[in-house]
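One protein chain is absent from this view; the other protein chains keep their places.
And now, chain A:
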Amino acid sequence: MIPLLKKSWDWIDSRLGFTDCILPIIGHTVPRDARWWYVFGSATLTAFIVQVCSGVCLAMAYVPGGDLAYASLRYITEEAPFGSVLRGMHAYGASAMIMLVAIHLAQVYLHAAYKYPRELNWMTGVVLLFAVLGMAFTGQLLRWDANGVWSVFVATEMASRAPIVGPAISHFLLGGETVGGSTLTRFFVYHVFVLPGVVIAGVGLHLFLLFRHGVSEMPDVNQPVDPTTYKPAYEARLRETGVSFWPTAMWRDVVFSAFVGAVIVGCALVFGPPALDAAPSPANVHSNPMPDWYFWWYFAVLSLLPPALEVWFILGVPVLGFLALFCLPLLSNKGHRAPSKRPWAVGIVIAASAGFVVLTAYGYRKPWSPDFDVPELAPSVIGATEGPVFNGAQLVHSKSCLYCHAISGSGGHRGPDLSTIGQQLTRDDLIVRINNGGYNMPAFASSITSAELTQIVDFLMTRTGDQPPVPSPAP
């Protein structure tokens, strides 16, 4: 039996060339110091493989039509065997991929591995980053629930802000003039055919370049990159101290990839897929569109920016961000690689990470702008159970002031906290402010009566931060 197997393998190997062509590639020499810092690229590829496998399975039941997509998703989630796990794997795999791509990018940037001769490695990586973000975005729309449908409107409006070609781009995205049947089929094609094709081709080129130029060494302050001498010096060092990728260096990649795979599947099993929102009717106004977590920072920024800067930001972040990243190795491809000699690079990574975390946390406070579901103030907060102060507190809720302003921890976050407004403004100031409005605040003069205004102000004047607690009335 074994001789027969060996003979069969020899037959295949002689024709396939595994031993002659593939093994030398897998066993190529890499720097000895290529250790745990280097596992993020291969883990990203593992996450992509999870996406392809789970995506192919999901596509067998998913119906990319505006009328049935939502029903097919419900079937996948609620009835199909392993459907819930597969949807979960696809969702957590997407998150893992985004995280790992970002970490891989930050690591390569910090270690300046994009410098000579690996400029194209970086540039293909940047194209892959944007293709992956595109996959994430189009995937969110394929969920085709209320959130998905309304995200199309947001994407369309953002794309239409581009000068001259903007409206054409949005019509191209929509597949027509409005969101409907053509829109979903288009996004399905972007997500399932076009972008995966770009990613697979990009990964192939990225890996080819990796083998062609070799894995970069850990930065050394004594080894700044000099394009005239780099290659012979790198090859000499590899001959002296290099180790074979398989299995000496690769085991770490496999261990980390196994960990990533286990986390993805574990999350899918434990937490299940993200809940589907309401059915995808563009007529349903009771929706609060929110992108997936990796875009919350962008969503939050769009709310905070002055309107004059908005168009620049909407267009600048994707376009200039891509160009800046893509052209980076063309602007700086030699000199020091060590982070200790590149304080600006370290600062940029720290600032970008901090900005991402802070803005993501800000964007997470949903629905924060405005909060339609805010409850009425409790009598213990109001400090009264009847009378003008109590009525004023009721009006503060019904007139939607609480959607944007918080009082004693209850309410929205859009406007200033009113918990101590009675100390900060006089009665007259409050009347003027409510009647005339102000920055970002509507003028209420035409929509409240004089009596209502008086009661609201009566209540607000009691907001001095030291209200005595009033027990709730007995039921």
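Rule of thumb we're sticking to: a residue touches a chain if its C-beta (ideal position, glycine included) is under 8 Å from a C-beta of that chain, and two chains touch if they have at least 3 such contacts; residues count from 1.
The criterion applied here is as follows: contacts and distances are computed from a predicted model.
Missing chain, UniProt protein name, picked from "Cytochrome b6-f complex iron-sulfur subunit", "ABC transporter permease", "Protein translocase subunit SecD" or "Spermidine export protein MdtI": "Cytochrome b6-f complex iron-sulfur subunit".
Contact with the omitted chain, checked across A:V30, A:L238, A:V260 or A:C404, is made by A:C404.
Contact with the chain not shown here comes from a single listed residue; of A:G55, A:G242 or A:P280, that residue is A:P280. Within the complete assembly, A:P307 is the residue of A:P81, A:P307 or A:G409 that touches the hidden chain.
Residues of chain A in touch with the missing chain: 65-68, 70, 149-150, 153-154, 156-158, 160-161, 166-168, 170-172, 174-185, 279-289, 299, 302-303, 305, 307, 310, 367, 369-370, 372, 398-400, 403-404, 414, 437, 439-444, 446-447.
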